[in-house]
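Omission of a single protein chain aside, the complex is shown with its protein chains in their original locations.
Coming up: chain A.
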Amino acid sequence: MRTKILATALAAAAALTLSACGGSADGGKGDNAAAEVKGGQKSGQAIVLDQAKAKPDIVLTDTDGKKYDLLKETKGRPTLLFFGYTHCPDVCPLTMSNVGIAVKKLPKAEREKLRVVFVSTDPARDTPKRMRSWLDAQGGTDFVGLTGDFNTIEAAARPLGIYIEKPKKEKDGSITVSHGAEVIGFSPKDDKGHWIYTTEASADRYAKDLPKIIEGRNP
């Protein structure tokens, strides 16, 4: 199972890499998620997808304990989507804090347009209250935190190329967790995901790019 998921992820990564080398395919079928990669992970630049990804059609629970319909609530709004969990000491706070710092630098009007949505990949432990504290502590007082059924969340993440698994207890008692570390940017123009940021993206990178993303332009 694990190997299979990993293999899929590897294949997807390979596809990304390969298509970056070749020329663009003659725009036929579109069932192969060919992505043109501009900019590298090292620099933290946005990866611009040439085949935009649909925003997940999910209804989850926000940090007020209310239903949150992602499509409805973020329709026509620039949106950053991040799958992570609060018991993640490493890349999750790094990513969220970078976004938090960048968003604070935006003019108020732009900030109000933007939606930053954090979706828990560990809903068993991420209570709405805990997520709120976690987001607030990182400058994300107006960030949306969502939790819900794990399978729903996993199914929403998969088409975006983000493979998550339930935290798993190993035989020796240790816990293995996996999470996507990418932030996906959705355009206000078509509500589709066009940009992917890896953990290499710094606060400065986001600060530079967000004004463009808010206008639906390639950063």
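As a working rule, contacts are C-beta pairs under 8 Å (C-beta built on N, C-alpha and C of every residue); 3 or more make two chains touch, one makes a residue touch a chain; residues count from 1.
The definition used in the following text is that contacts and distances are computed from a predicted model.
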{"item": "UniProt protein name of the chain not shown, from \"Hydrogenase\", \"Copper chaperone PCu(A)C\", \"ABC transporter substrate-binding protein\" or \"Alkylation response protein AidB-like acyl-CoA dehydrogenase\"", "value": "\"Copper chaperone PCu(A)C\""}
{"item": "Touch criterion as defined above, residue of A:A52, A:L106 or A:A137 at the omitted chain", "value": "A:A137"}
{"item": "Identified contact with the non-displayed chain, of A:L81, A:V103, A:A156 or A:A181", "value": "A:A181"}
{"item": "Chain A, residues in touch with the chain not shown (by the definition above)", "value": "2, 6, 9, 86-91, 93-94, 96-98, 101, 130, 133-135, 137-138, 163, 165, 170, 172, 174-181, 199, 202-203"}
